[in-house]
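Here the complex is missing a single protein chain, while all its other protein chains stay put.
Here the chain labels run A, B, C and D in written order, and each chain numbers its own residues starting at 1.
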Amino acid sequence: MSVTSSPALAVEGLSLQIGGARILTDVTLQVGKAEMLGVIGPNGAGKTTLFNLVSGVLRPTGGTVWFEGRDVTGEPIHKRARGGLGRTFQTSSLFPRLSALENVRLAAQIRFGGALSVLRYPTSSDEATRDARERLAEVGLSHKAGDAAGDLSHGDKRKLEIAVLLATEPSVILLDEPMAGVASGDVPGLSQVIRRVHREHGCTVLMVEHHMEVVLGLVDRVAVMHHGQLLACDTPDVVMADRTVQSAYLGEAV
Amino acid sequence: MVRDAEHGAQSPVRRESEQSPAASPGGDGGRAAPSARTLTTWVAGAALVVLLAVLPLLNLSLPGILPGPTYTPGALQVLAFALLTAALALSYHLLFGVSGLLSFGHALYFAAGAYGLAILLDRAQMGLLPAIGVTLVIGLVLAALTGAVSLRVTGISFAMVTLAFAQAGSVIVRRNPDRLTGGEEGLALNTDRLPELLVGVVNTKYLYWVALVVLLLVYAVVAWIEHSRAGHLMAATRENELRVRVIGQRPYVIKLIAFVVAGVLATVVGMANLLLQSGAVPRAISTDFTLTLLVMVVLGGVGSRWGAIVGGVLYTLLDQRLNALASSAWIEELPSVLRIPLSEPLFLLGTLFILVVLFLPGGIAGAVGRVDARNRRRTGKADPRTLLEEVV
Amino acid sequence: MSTVVLLAITGLGLGALYFLVASGLSLIYGLMGVLNFAHGSFLTLGAFAGWEIARRTGADSWVTFLLSLVLGAAVGAVMAALTEFLLVRRLYERHIEQVLVTVGLGLATVALFEGIWGTDPVFITGPAWLEQTTSIAGARIPNDRFMVIFVAVLVLLAIVAFLKFTRFGLIIRAGVENRSMVTALGIDVRKAFTLVFAVGGAAAGLGGVLASHFFGYVSPLLGGSLLIFAFIVTVIGGLGSLTGAAIASVAVALLQQFANFYAGGTGDLAVVLALAVVLLTRPSGLLGKKA
Amino acid sequence: GCAPSTNTSPGDAPSGAASETATKDPVDVGIVYSKTGPLAAYGKAYLEGFEAGLDYATDGTGTIDGREIKVSYADDTGDADKAVSLAKDFIGQGYPIIAGSTASGIALKLAEQAEQNKILFISGPAATDAIQGVNKYTFRSGRQSLQDVATAGTFIDPAGKKVLVFAQDNAFGQGNLAAVDAVLGAKGAEVTSILVPEDATEFTPFARQAVDAAPDLIFAAWAGATSGAMWQALDQQGVFDAAPVVTGLGDRSTYGAYGPAGSKISFLSYYFPEAADNDVNTAMVEAIEAAGSQADLFSPDGFVAAQMIVRAIEKGGGEVEAMITALEGWTFQGPKGETTVRASDHAMLQPMYQARLSESGGTWTPSLIAEVAPEDVAPPEKA
Partner (left out) sequence: MHAPILTVSTLSARIAGQQVVEDISFQVPSLGVTALLGRNGVGKTSTIKAILGLIERSGEVTLAGERIDGEPTHKIVTRGVGYVPEDREVFASLTVAENLRLAERDDNPRRELVEKLFPDLVARSAQLAGTLSGGQQQMVSLARALLNDNELLLVDEPTKGLAPKIVAEVAETLEEAARTVPILLVEQNLQVVRRLAAGAVVLAGGRVVHTGSAQALLADEELTKRLLGVHGGDDSNQPAPAPHASALNPEVRQ
């Protein structure tokens, strides 16, 4: 892997085997700074697994993960997160009994430091809280700041996940099906948020999504996965025209 | 772990169940409430503390609850014991209620306080203050070491490893190595180096005040931690460890802090208990004792500080006074189907506990919280859902 | 040499006893995730039932002995079924509360037994053969050890068969995870839960009667004194693994036996240490499924 | 006829004077004992003995020279913390006398309270030697481990013999081992021991060990529910064929615990109703039977405690120092015969018994082999 070009994120020969089953085989991929990459592929292709390996939730059985020129393959989740690698989950993963604001503020506090301090109150006037409120406003959840995260509607939970993610000020973010289960009426709005983050914060974004309109409308390149392997990685036009992609993923239209 | 993250919240029933056991939003009381309510809570709390402080000077009788008027040593002894038990329950609350750590070995640190101080006073012939200092360090080191090991696993495994450590402690104490711990018989307090005021029944009121101070101290520490950033992270860790990792924090460290603080607080209570009871007994390190703490916290209401206190006090008073009930004359006259169960205090206590778990989810605090919430809804005030918001 | 044989065979007997106590516990814990603190009481009640029938029909006949085993198992099953029906059932999918309710039941029932049968141990006698010894390699092995080992193997086979040849094991594992979905597949999950509790209780009752012969007494505290070892072998054996519990029972008993004899009575410490080591290296136990 | 104090001391005048002032205020006595809990059976025997003793010593009046003895009973449930609370309650209410305590751990804690608060404490069935001479406020109404051991020593001539102590490895067992070492070792016996872990559940290997040690006498110190299994193991491994085995005879409920081994054991006995042959014993046994119960191992502890309390009040008038003086060195007729409170360390010098058990129709009954004189089993003096 040439570090000179220093892509924001790169994986090289990444593999995962669980008890004989090859979940991911020899995936090599580079994502440039401030690039937005779509990841598509049939169910069970290994997209979520790829994210789990990159974020450290799973350890690969082979290969390397490079994050901003650094080999992070052996680093625990929280170190990568602190280094600026953020992610969301396919099924929302929040603190259900804490308020929406608190969910975001905890993330902000960790960024500002002193999250473990017993000497500091998380009062409403401090920088972390201000920051958290801004993030909530950004995804349009200000009016739900006080609601327990578990009581939010499905779509709001997806938005809250993104707010939490933003509060850690990541340089690379991994979005796992952000639109799944969001009402079709809300999809454009959420796409807008993602686009803004990408543009304004200059984040590198990797996004798994089955919603093809969203993917094609947002991303610079599309990576296609199938049977744990990377089939192709190119511009949307090229990828969509690919026969294999059509037969393995898109199928005939309904 | 991936499985949890991806599929944990799939079934609606599951989601419901996650909400019920630990801190219900109402459990955090007036914290998030309008400031008028906060003020009322503060005033009521302060008044209660003052009342407790002057109790030894008053002549109040609570027949059936206390053995005599409040100024008598007998009543003060029972009250002081109840306060210390409440303090211990409060330290357990930090573990279980706040951080969601189900430990079966919390008695170990309590016993470390009681036995440690007793041994230092007697064998090492230390003065009271240095002995207290050294015992605190012992408690700290013990909690840090055992916590560091047991927190490497979670759930029932964690409960079992803590149980194992406490059990090892219990075996050692009962084995009486070097005649250090007194085995079954326990240790008597060597009063030579104690200030006069802490010795003798006539001075029970001073021991009572010590107990009260210990309770207030433990309360202050627990409340402080709960409100602090670390406390919020503890609650967050209890809710979703993976999420904590992903925002860049190690749950292990957070849990270890909770474990060690709770352990040291238990050590403090253990020392006070040694002074109050003039001795240490092996029951203090038994698993039963930890289970008793669990019972108290659940009785009072998991996740609620004052619930832990109420649970501790209630349990102690019931435990002490149900004997009196059980041996009362009217029970002796009942037919044996009723008499046998009713004359066993532990049967009554166990049954009460079962009923609370079944019918009062959230314990006493939960029940009060619900009534409170209903009243507030009726009077049109907002439901303080803003958990952990706008503290103090 | 004969000492080692003696230690090994009596250790095996002790392991069999641990397994008898742990089998029901492991079944209920493994399938339903309920660490049943009232299990000791099922056992005690079974033992008292066995004793009550024995003293009415002449303690030293084999018929009485068999009768007491059957009655002990039946009483244990009934108490367990009632526990499930009245208490545990209301708290499905709330594991901590389920554990708490069994803690309360454990407290209350021990006190109740003390009220009924008194706090003193009641001493037990059985058929004369059980109290005699058989000589193996110069070691005089008490015969009741063989009996306990025999019954433990039977119980192991019976429960394994129950799980293998019926759908109950499956139903319960699924029901613990998502109860309403199991009913939505057309299965009455409540019956299955009660049945498994009853089977666990029967094993406990059986274990209680045999334990009372093994120790020569029954008292309200009998079950509780064995419960902690049952917990340990259940957890060491691994969640949901009956075979694991069996292996752990024997391993723990042998370890305890040899450490007690050769290492200055450190058996209990050794067992507790073993528990910690096993959990720290294999958090899910010897044969437990990966959590 | 049944005057409580057989040897009237010359101090009649103060007691007379006390009685005049005290006709109005009764003397409070607090009994802290196990009504429930693991030692409830001992507590029951103690209580029945105490009530019989109080009746006996006050001629059924419950008063001394017109001064009422007001007894309050409290249940410690075997829990030391609770016992301390109850004792403090009594002391706080001004009770000058506390008696009871079935467990050694509780006895020690109450002794500590007695010293702190300068009140009279008469310990009950707790056998721990630690109570002996612990402080001047603490007495005992029963026997202590050293006396048990000394009685065991009377079964053989210890000089040059190999004595094996087979005991639980806990405070009780260790105490007995120390006592055997002190008493029989002093008489020239070679003392060895097998200490079995307290929580062990399998005794067969240890029984084997005992046989292999080939001792001349085995002294077994065992308490608790596991004793049945322990005796069975000894019997199965042929320990009784190897050497005589001595142990202390427990209360009625344990007679069956020895199983078939029961008839092979040489028992030292603290007390069983048929052992003592004197008027006081007869009175006690009859009184307890009249109350619908049976005298048992610890009935004398309660009975003697009552005798001591009556004596103390009678001579000391409720003043703690005076009561101590009244009890120290007092010799009287207790249910077991002549009993003396040794002045120096408050040890209770009393006769002990050798006994055996025999079975008929499924019930075991003890019978007396010999009575051992108080001075032969007196514990060494502790200053």
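Just so it is clear, a residue touches a chain if its C-beta (ideal position, glycine included) is under 8 Å from a C-beta of that chain, and two chains touch if they have at least 3 such contacts.
What you see is a predicted model, and the numbers here were worked out from it, not measured in a lab.
Residue in contact with the omitted chain (choice from C:Ser61, C:Asn178, C:Thr243 or C:Thr266): C:Asn178. Of the options C:Ala8, C:Val70, C:Val160 or C:Ile187, the residue whose C-beta touches the omitted chain is C:Ile187. Interface note for the absent chain: among A:Ala34, A:Val193 or A:Met212, the touching residue is A:Met212.
Residues of subunit C that touch the chain left out of the display are 167, 170-171, 173-174, 177-178, 180-189, 289. Touch with the hidden chain on the side of subunit A covers residues 18, 21, 40-45, 48, 90, 153-155, 177, 180-181, 183-185, 188, 210, 212, 248-254.
Basically, only the chains that are shown with their structure count from here on.
Taking the mean of each chain's C-alpha atoms, the chain closest to the overall C-alpha centroid is B.
Annotation: 32 Å between the Cα-based centres of subunit B and subunit C. Across the assembly, subunit B contributes residues 10, 171, 175, 343-345 that each touch 2 or more other chains. Not a single residue position of subunit A touches two or more of the other chains. The list of touching chain pairs reads A-B, B-C, B-D, C-D. Interface residues of subunit B, counted against subunit C in their complex, comprise 10-11, 13-14, 17, 20-21, 102, 149-150, 152-157, 160-161, 163-165, 167-168, 171-172, 175, 287, 291, 294-295, 298, 340-341, 343-347, 349-351, 353-354, 357-358, 361.
Interface of subunit C with subunit B (complex): residues 35, 37, 87, 90-91, 93-94, 96-97, 100-101, 103-112, 114-116, 177-181, 228, 231-232, 235, 239, 265, 268-269, 272-273, 275-276, 279-280, 283-284, 291. The touching residues of subunit D, when paired with subunit B in their complex, are 35-36, 75, 77, 79-82, 84-86, 88-93, 104-105, 108-109, 111-113, 116-117, 128, 130, 169-172, 174, 198-199.
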